[in-house]
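Working notes, structure below.
Apart from one protein chain that is not included, each protein chain of the complex appears where it belongs.
And then subunit A:
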Amino acid sequence: MLSKRIIPCLDVKDGRTVKGVNFVDLRDAGDPVELAAQYAQQGADELVFLDITATHERRKTMIEMVKAVARQLNIPFTIGGGITEIADAEALLNAGADKISINSAAVRNPKLIEELAKAFGVQFVVLAVDTKHVDGKNRVHLNGGRLITELETENWIKQAEDLGAGEILLTSMDHDGTKAGFDCGLLSKINQMINIPIIASGGAGNMDHFTEVFQKANVDAALAASVFHYGEILIPDLKQELSRNQIPVRI
């Protein structure tokens, strides 16, 4: 049986993790390698690194970070942020990234999904979608939710699957930061439309929220940042709780 995945997300700037963490036993909380190793040890199933200031000049720093993480980490990880062309993706692949996540660049040029899938396989291509409910419709947003697009979320995700996206990382802007739970309604709706794995993101505040999103929306994975970084939820506790609720997890 396939387990449901728990994925901590780390924001990275200039090769350093930026969101505050209050793990004990960390010499340097800003060191992505040390933080990644800590999460792997706790039982995280996968990690996502988002380069929040990705520019071409800083790409080199990112590649060095990816290599350092790949040397240390014995679980898979995804890199997102600033990937606009095949060459970016190839450099990350060669540095040891298991998957890349694309967002704005795919909206501007949907063919990028197809090209990436063809070059590296669908398993390498995660489409990240930021969605917000506007005037009765789910609309795709860019730039961390600041820029609304013409695209309807359902249509865009379906199109991306057809183009060769191997996985969807769906963030609900309405729920993100609220700590009031994942957007189970939307996640469930999207999940039933597609035949590729979906990662739920946005709204995790407590352990019940994870149980709820797996039970109600049957998503393949759940991603969160602050609840893990600030130690509000410890991954071993979360996995025990999910297991008690009959959700298959890797312990």
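For this structure, a couple of remarks:
Here is the rule we go by: a residue touches a chain if its C-beta (ideal position, glycine included) is under 8 Å from a C-beta of that chain, and two chains touch if they have at least 3 such contacts; residues count from 1.
Going forward, contacts and distances are computed from a predicted model.
Not shown: a single chain whose UniProt protein name, out of "Imidazole glycerol phosphate synthase subunit HisH", "Succinate dehydrogenase cytochrome b556 subunit", "NADH-quinone oxidoreductase subunit N" or "Cobalt transport protein CbiN", is "Imidazole glycerol phosphate synthase subunit HisH".
Considering A:A40, A:L127 or A:V140, the position touching the chain not shown turns out to be A:A40 (whole complex). Shown as candidates are A:R5, A:H175, A:H209 or A:H229; the residue that touches the absent chain is A:R5.
Check A:R16, A:K67 or A:H133 against the missing chain and you find that the one touching it is A:K67.
Considering A:D98, A:D130 or A:D174, the position touching the chain not shown turns out to be A:D98 (whole complex).
Where subunit A meets the omitted chain, the residues involved are 1-3, 5, 40, 45-46, 67, 70-72, 74-76, 93-96, 98, 120-123, 166-167, 195-197, 220-221, 250.
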